[in-house]
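Note that one protein chain of the assembly has been removed; the remaining protein chains are unaltered in position.
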Amino acid sequence: MNISPRSHIYRLIVLLVIVVVGFVAVRGLAIPSSWDSENFYRLDSLEELKLQPMHLGGNESCGGASCHDQERVAKHKTQLATVGRGSHKGLACENCHGPLSAHVSDDKKVASAVIDRENKLCLNCHAQLVSRPKDFPQFDTEANGHWYFDVEITKPCLDCHSPHNPRQMAAKKDKSKKQPKATSEQTSTNGEVQL
Amino acid sequence: MLPNESLLNYYFPNEAEVHWSLMIVIYPYITGLVAGAFVVSSLYHVFQIKAFENISRFALVAAFCFGLFAAVPLLMHLGQPFRAFNIFFTPHTTSAMSVFGFVYSSYMILLMVELWLVYREHFIQKAKETKGMAGWVWKSLTLGVTEYTPEAARVDHKLTTFLAALGIPWACFLHGYVGFIFGSVKANAWWATPLQPIIFLMSAIVSGIAMLMLMYAFIRWRTKKPYDFPMIQKLMVFLWGFFIIDFFLEALEIIYVAYEHGHHWSVIGPLLSGPLYGTFLIVQLLVLSVIPFLILGYITIFKPWGRLLLYLANLASLMLVLQVLFMRFNVVVGGQLISKSDRGFTEFHWEFFAREGVLPAIIILSAPFVAFYVISRFVPILGDAPEAKQ
Partner (left out) sequence: MTSPSSNARRVFLQKLLAGSAAAGLFMVYRHPVVAALTGDDGDKAPDHDFAFVVDINRCIGCGQCVRACNVENNVPEGQFRTWIERYVVTPSGVHIDSPQGGMNGFDEVDESLAEEALNTFFVPKLCNHCAEAPCIQVCPVGATYRSPEGFVLVDSEHCIGCSYCVQACPYGVRFINHEKRIADKCTWCYHRVSKGKLPACVTVCPTQARLFGDLNDPNSAVAKVRQADNWDVLKPEAHTESMCLYLGLQRVVV
């Protein structure tokens, strides 16, 4: 038998070609079907990301055409109107009352919204910090008539201030209830968008 | 001392964790051993350094054994190891890391083909001698060509030389790209230098030669065979040469950054006088570099012989093997200690049993030696074994 001195090399090459072809075939099958080779990502992942559930509804999910602007919850409607006038009108309801998802699920109320009357909630924004912008209202025993009533930081803020319209003192709160006028302009700060 | 007039050690909240830990330290280390060991075998095959004839096969087998485990630390590190093949399926060509799959696998193929050519005669012989299952295994290794003719031997020799030559740029590519992975990260002042690939390559060669020396001495000692002193002498000369380049580049990088006194120095200065003072300045640059440098210089210039040469060569090699391991640690972990806030350092937490802890690192680092032992049961490795000479 006269065997070529290169026959083992040819066999090795065949083996390597099989490996390479096998790899290319497996790779062809393994690339995700929606792969965009131009921009190099899986297009389906955009759709998957859109499916992430939302927890915060934004104020438009509270007032506006939503639950709390309806007659059956007249009290809430009044309070929305109060917020709409006061210095807290830019705030998100969920900042104090908890995320929408903990309150409503599948258009059904699952739990009452949080009502937190602790000073800590107010001081979270209004405690005096040297790093806060100077024009931002911060608790001060010397200012805003606090000195007159000897108000200490331990005294409940809500004894005097309405959380929905803090410049309006609690004593006057009843009067404000009599003039409900829904102006929920605090839905969103910027234009909404559709992707 | 904190960088950039910081009064309080500050790092970004997500930096509390060092994301690339011990597994990414030993990954370039093992890859470097592959490249380094391969270079020694090429010194004989390509550059005709006759002194290394008897260890050229040994170097190839050692390179192969390290290569077998080079990817293991990566798999241990990945958050999603089962998706590791994505790096082959959708390699993002703008990423240095995506090249890994192709460079590594092509390098392993090259290494295996060269080993196969070198051991073909042995495979054929075994296939003829052995019966049963083992015989079939030997036979499949011959790819069915069971004659070893002088013509075929000449073809093999030519191809081996070609592959050994090709292996040198390929080893540079393999290890240069590892350095590129770090050197191209502009967000990290300690990594971002164009010298990084060449520092990685040089330290890889140093660690590979030093590790071969240690393995050679250990095997000779265990098998009670005589030592090849001219080979050891020559190997140490090469080790000295590569280490001078390696050390010079490592020092150059620091000197450059310090002298420029720019943005990078504002964080690297405090890094070197703080968290890396011990492991980098004292251990890596002072103890584990200066002493082996002097020893190797002594070996090269004064040419000691016998026991003294053996002890000195082993001492220097052991220190250099550790020097490169420390270098990998100081680069990989050290760079991540710098907060990207430029105002402080995060801390590296040593873990022992965790997935990326010390124990898995030790196991992975010892695995190539186990593989080497197993392979040495089946094929002759060191050149002066009876069947080795052609």
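Order of writing sets the chain letters: A and B. Residues in each chain are counted from 1.
Going forward, a contact is a pair of C-beta atoms (placed from the backbone, for glycine too) under 8 Å apart; a residue touches a chain by one contact, two chains touch by 3 or more.
For clarity, every value in this text was computed on a predicted model and none was experimentally measured.
K.L.:
Touching the absent chain in the whole complex: find that residue among B:Thr90, B:Thr161, B:Thr300 or B:Ser376.
P.N.:
Counting the whole complex, the residue in contact with the absent chain is B:Thr90.
K.L.:
Touching the left-out chain: which of B:Thr146, B:Thr300 or B:Ser341?
P.N.:
If we include the chain that is not displayed, B:Ser341 is the one touching it.
K.L.:
For chain B, which residues lie in contact with the unshown chain of the complex?
P.N.:
4-8, 10-17, 19-20, 74, 77-81, 83-84, 86-87, 89-100, 102, 106, 181, 184-188, 263, 336, 339-343
K.L.:
In terms of residues, what is the contact footprint of the unshown chain on chain A?
P.N.:
Within chain A, the residues that touch the unshown chain are 20, 23-24, 31-43, 45-56, 58-59, 90-92, 94-95, 99, 124-125, 127-133, 136, 188-195.
Here is the rule we go by: only the chains that are shown with their structure count from here on.
K.L.:
Tell me, which parts of chain B touch chain A in their complex?
P.N.:
Residue positions touching the partner: 85, 88-90, 92, 109, 113, 116, 120, 142-145, 147, 149, 151-152, 154-155, 159.
K.L.:
Using the touch definition from the top, list the residues of chain A that touch chain B in their complex.
P.N.:
It is residues 1, 3, 5-9, 11-12, 15-16, 23, 27, 30-32, 35, 40 of chain A that touch chain B.
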